[in-house]
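These notes concern the structure reproduced below.
The complex appears here without one of its protein chains, the remainder shown in place.
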Amino acid sequence: MGQQSGGAAIRVGVIGAGVMGADHARNLHGAVVGATVTALADQNRPVAEKVAAEIDAPRVFDDGLDLIRSDDVDAIVIASHDSTHASFALAALELGKPVLCEKPLAPTVDEARRVVQAEADTGHPLIGVGFMRRFDPSYVDLKQAVTSGDLGDILVAHCVSRTVESYPGGDSASTVTNSAIHELDIVPWLLDSPITQVSWHAGRSSRNSGTRQDPQLLLLRTESEVLVTVEVFLNARYGYDTRCEVVGEVGTAALTLPQRIVVDRERARGVAYPADWIPRYADAYRLELQEWVDALRAGRTSMLATAADGLRASVVAEAVLESMRSGGVTVDVPN
Amino acid sequence: MGQQSGGAAIRVGVIGAGVMGADHARNLHGAVVGATVTALADQNRPVAEKVAAEIDAPRVFDDGLDLIRSDDVDAIVIASHDSTHASFALAALELGKPVLCEKPLAPTVDEARRVVQAEADTGHPLIGVGFMRRFDPSYVDLKQAVTSGDLGDILVAHCVSRTVESYPGGDSASTVTNSAIHELDIVPWLLDSPITQVSWHAGRSSRNSGTRQDPQLLLLRTESEVLVTVEVFLNARYGYDTRCEVVGEVGTAALTLPQRIVVDRERARGVAYPADWIPRYADAYRLELQEWVDALRAGRTSMLATAADGLRASVVAEAVLESMRSGGVTVDVPN
Amino acid sequence: MGQQSGGAAIRVGVIGAGVMGADHARNLHGAVVGATVTALADQNRPVAEKVAAEIDAPRVFDDGLDLIRSDDVDAIVIASHDSTHASFALAALELGKPVLCEKPLAPTVDEARRVVQAEADTGHPLIGVGFMRRFDPSYVDLKQAVTSGDLGDILVAHCVSRTVESYPGGDSASTVTNSAIHELDIVPWLLDSPITQVSWHAGRSSRNSGTRQDPQLLLLRTESEVLVTVEVFLNARYGYDTRCEVVGEVGTAALTLPQRIVVDRERARGVAYPADWIPRYADAYRLELQEWVDALRAGRTSMLATAADGLRASVVAEAVLESMRSGGVTVDVPN
Partner (left out) sequence: MGQQSGGAAIRVGVIGAGVMGADHARNLHGAVVGATVTALADQNRPVAEKVAAEIDAPRVFDDGLDLIRSDDVDAIVIASHDSTHASFALAALELGKPVLCEKPLAPTVDEARRVVQAEADTGHPLIGVGFMRRFDPSYVDLKQAVTSGDLGDILVAHCVSRTVESYPGGDSASTVTNSAIHELDIVPWLLDSPITQVSWHAGRSSRNSGTRQDPQLLLLRTESEVLVTVEVFLNARYGYDTRCEVVGEVGTAALTLPQRIVVDRERARGVAYPADWIPRYADAYRLELQEWVDALRAGRTSMLATAADGLRASVVAEAVLESMRSGGVTVDVPN
C-alpha cells in the first residue's frame, strides 16, 4: 500500500495519449496515491492536450524526448507506438529516470537487448515492463495456489487467451508478439521457471480473421519440464476471456470468469463477459501503477516485470515465430 | 475518479483506531487519492499511536473531541464505539466539518434524529454514513440490472447475510441494529423505495449462538409493494456470505460469490469464502472513501448514504425490534 | 433396481391420456422394467387410442372405472383430472388393486381423508402418491446431505418454485394446491418433520398473471422448529426453476441448476433453463415408476409418498389458504 504523506508526489510524464496512455494517465491522476501527472506527450498533440485538460496536467509535448528531458518529469510511462519503446527507454536511461514501459519492451530482440544492456550500465533497476497480469488479483491468487503446495508439483498447464476482435493491420506474427506475449511472460512467472522449448500449431482459421491464422496453438515447455498449451484466438467474438489452469500432482487451480452478478433471462442463466481488456484488467493496471509509484517513493525495487523479463518474453516470442515459419517444428529457446 | 493535482489534499482525522478505524486510516494513506491522515484519536492512545506511526500521521489524541477541534483536521472519519457516533457527529457539525460516520449513525433513533436536525441546521450535507455496500461493485452491478429494465418490474427480493461468528456481547437485538442494518439500507437503495412494513421471525436457533436468536428471518415490504425476505445468521460458521437476488417480471439477477480461482482437490471443486467482511468489502471501503474525498475536493455532494438514510435505517430497525418484542407481528414503519 | 426375469410383468392401466398420463404410459412401456401397459382410459377416447397405438397397449376405455375393473389390469396409474382422483382411487381400493395417484390425492381434504380411511380399511398400503421430487436425484442428494450430519442440525430452509407460465383457468388458490403442494410434501420429507404452522404473504403481482397473485410467499414452520421460506412464481417467464437450500449449524446445501453444457456466446456465459417440468423431472418420473413397479413385483411397500402423505400435504395447503383468506395471519396446521 502506498505512502501518501511520506514525501513529495512522483511527477510522472506519460508518452502516448492513446487508449493505454490515457488510461494510465487517468489512473495516476485519480486512483494512484503519490503521483501527479505533470506532462503528456503525443505526436498527435491535440490528443495529448485533451487528456491533459481532463486531468489538469500542466505540460504537453509533441515529442516524447522533450518530455523525458523536462525538469518537471521525475519518471516516465511509455505507452506510445511499439516501435518507439526502445528509443524512449534509452533516452530515459541516459538521464537516469525510471520508466514504466508498456509491453513489449521493444519490437525486436536486438533492441530489447540494447535496453537491458543500457540499464545494466546505469547500475540501477530503472525499468519496469507493463506485464500487468502479474498484478491481477486472480493471477496473484493462482500463483499463491501454486506456491502453497496444495496442488503438489505442477505438471501441466493450459492457457486460453481470447478476444472479441483483432486490431486492424496485424498478422499471424503479431498475434504472438502482441497478444500471446502476455502468456509468454505470465507462464514463467506463475511456474517460476523459464520457457525453454516452444512449438507453434495451426488448424482451421476463422473466416473473421482474414489472412491472419486465428486461432493459434502454442506448446511450451519450461525448464522444470512443465508442458503448457496456449490457445490464442483474437476473433473469438463471444467475449474477452483469459483462462489459465495449472494441474498438479494432487489438484488443480484455475482462473474463473470474473463475475459480480448472474442474470436469469430468456431460458438461460448467464454471466457477462467483458468486451475487452480494459474492464478485465482495470484492477491490475491500477495496482501495477500503485506498486511502481510506491517503490519509487520508497527507493526500493518494484515488483514489476524487469527489462530482463521483457527481453526474455521477446526471445521466446522469436522462437515461436521461428516455429511458425518452419511449419511447426519444436524450437529450443536460446538462453 | 479522484483529482490528485487539482488542489490540496484533504486533511482527515480518524476517530477510533480499532479494526474499522485502522482500515480506513490505511486506505486513506495508501489507496485513496487526495487525502492525508493528519490525526488519529483513540481512548486507548497506544492503539492510535501504533497506527499513526505506521502511516506517518503526525498527531494523536485520546479524545475525539480534541481531534475534531484540531486546526490540522479538515474532515473527520468516525469509527469509534457506536455509542459515541452521535456526539462526535454533532461536535463536527458545530464546527461545520464534514464527517464520514461508520454505521450506525447513532444507536438510537432519537440520537440519529438529533444529528439529522443539526445537519439540516447547517444548511449543508455534511454527513455521509458508512453503508459501504452502496460502493461494492457487485451491488452496483445489481442495481444497474434493476434499473436497466431487463428484469421487468421487481416483485420480490431475497437477501441472506451470514457471517462466521458473532462478536461477543451482542444479543438478538444487536443482530438487527448492527448486522441486518446493512440490508435495511441497501434494500431501499437497490429498489429505490423505502421500507414501510416489517415483521420478524425466529425458529430453531444455533447452539453456537448462546441466547442470541440466530438465524433470524425478516420480512420487509417496500412502499412499491416489493416483498423482501432477509435471513441474518451470524454464526453460520462456513464463511462470510452476502447474497441478494431480485426477481422481476421477466428475469432475475443475483450477487455471486466473488471468486478469482477455483480449486480441484480431494474429490471436490471448490471456491473459497472470505472469513469476514474485510476482504469481501475491501473494494467497497476504498471506493467509498475515494468518493467521499473526491466530493469534498470538488465541493459537491457525495454519493454516500446521507444522515437521513442513516436515520431511516435506524427507524426501520426499531420497527423490526418492535416486531421481535411482540412475537413477530407485522409492524408499520413510521414516516 | 428392478427385477426383469424374476416373475411376470405388472399389467398397468393408465387413466388419463393427457400430458402426464401419456408420459407415464410411455415410460412404463419403454423405460421401466417389469411393467406392461395393458389399458388406457380417457374421457376423450381418441386421445387414449393415439397413445395406446404408439405403445401397443391392447385395450382402451372411455371410463376409468371400466379400466379399473378390467381383468387385464393389475395396477392403476391415475393421471386424470384432479377432481376424479378420489373416486378412481376408491374404486381401485374396493378391488384391492394398487394405485399410483398423481398429486393431489384429492382436491379437498375431506375426499383425501376418505381415501386414506378406505385404504386403512383394506389393511394394505395400496396407494402411492406421485410426489416425484422424492425420486429426483438432486433432492435425494440434498436429503443425503441433510441426514449425513455434515451440515449440523438444520435451522432454516429456502425454497423457490418458478415456472415459465401458469396454466389458464387457475387462481391464487390453485397456485397453492397445485404448485406449492410439491414444496408442502418435499419439505417435511427433506427435514423429516411435519409442517405445523404456515402463513401466506403477497406483494406486488406480475402483470403477466391476471388476477392471480403471483408471486406468492409462504412461511412454514416444521415441528422441529425449522423456518422455511417458499416463493412460488408461476409466470416467472425466464425458465422452469426449482431451488432449495437447507441451512445448518455448520454448513448449507442447495440444489443446483441441472446443467450438462455451458455455452459462451454474445458476451455471455450461459446455462439453459428447462422450459417446464417434463425435462426437469424426467429422471424423477422414471425412477418413481420403476420403484413402484419393483415394489409391486417384490411384494414390498414402495418408497413413494403414501396416502397419508398426500392427505397431509392437502391439510397443510388448506391451512395456507386459510392464511390467504385471512390477510396473512399465522395458521396452525391441524393434526
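Note that the chains take the letters A, B and C in the order they are written out, and that residue 1 is the start of every chain.
In this text, a contact is a pair of C-beta atoms (placed from the backbone, for glycine too) under 8 Å apart; a residue touches a chain by one contact, two chains touch by 3 or more.
None of these values were measured; they are calculated from a predicted model.
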Absent-chain contact - pick from B:Glu102, B:Glu119, B:Asp241 or B:Glu291: B:Asp241
Contact with the hidden chain (one of C:Leu65, C:Ala254, C:Ala275 or C:Ala295): C:Ala254
Among C:Val263, C:Ile278 or C:Val329, the residue in touch with the chain that has been omitted: C:Val263
Selected from C:Val32, C:Val316 or C:Val331 as touching the chain missing from the view: C:Val32
Touching residues (missing chain, whole complex) on chain B: 238-239, 241, 257, 264-273, 275
Where the unshown chain meets chain C, residue by residue: 1-6, 9, 26, 28-33, 35-38, 55-57, 137-138, 141-142, 145, 150-151, 250-256, 258-266, 271, 290, 294
Residues belonging to chain A that touch the chain removed from view: 152-156, 158, 160, 201-208, 215, 217, 219, 221, 224-227, 229, 231, 233, 235-238, 247, 249-252, 328, 330
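As a convention for this text, only the chains that are shown with their structure count from here on.
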Interface composition of copies chain B and chain C: same or different, split at half: same
For chain A paired with chain C, centre-to-centre distance based on mean C-alpha positions, whole Å: 57
Centroid distance [mean C-alpha coordinates] between chain B and chain A, Å: 36
Centre distance in Å when chain B and chain C are each reduced to the mean of their C-alpha atoms: 44
Residues of chain B touching at least two other chains: 250-252
